[in-house]
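With one protein chain removed, the remaining protein chains of the complex are shown where they sit.
After this line comes chain A, so read on.
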């Protein structure tokens, strides 16, 4: 992983100055640190990995240890302006539960994930191997990812759960994709709200 991720720019655009922001799976706290610097947010990270939690503390951001699979119990309804989950949704078992929780405690949710339907991934499968790429950097036997889904799948899930897709941007390894994102984009970033 590079220390700078291009979905950060998109996410930053969607955050207004001074917002209350929760970053789920905040890792070393780089995104929060960035948002604190350029958006003066009141930011909190959530992390359950002790090494990453330590990195976040070293990075000077607020970080709270919590197991996201158990939801966001204890956090108040509608407390945050934005609840972010950057490239972590695919590593969670309780996909629907966490999306529901994000939109419970946040006015909006921002989610980015690797698109399993990306053409290179499809090509890889056609060639008989599980895809390994910049957006899916692990081998099948050591990946932390547990859910493999496409942009089309995620759209359908939002539709099914009454989650409003307010905005969606798709990228092919950093470059914006406007046509056929489910085929041409490696990563998608969504801005989600409650209701349709």
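One rule holds in what follows: contacts are C-beta pairs under 8 Å (C-beta built on N, C-alpha and C of every residue); 3 or more make two chains touch, one makes a residue touch a chain; residues count from 1.
Definition applied: contacts and distances are computed from a predicted model.
Student: Consult the UniProt record of the chain that does not appear here and report its protein name from "Protocatechuate 3,4-dioxygenase subunit beta", "NADH-quinone oxidoreductase subunit N", "Homoserine O-succinyltransferase" or "ABC-type quaternary amine transporter".
Tutor: Options "Protocatechuate 3,4-dioxygenase subunit beta", "NADH-quinone oxidoreductase subunit N", "Homoserine O-succinyltransferase" or "ABC-type quaternary amine transporter" considered; the missing chain's recorded name is "Homoserine O-succinyltransferase".
Student: Given that one chain is not shown, which residue among A:57, A:91, A:132 or A:152 touches it?
Tutor: The single option touching the absent chain is A:57.
Student: Can you name the residues of chain A that touch the chain not displayed here?
Tutor: Considering the whole complex, chain A reaches the absent chain at 20, 42, 44, 50, 53-54, 56-58, 60, 62-65, 74-76, 79.
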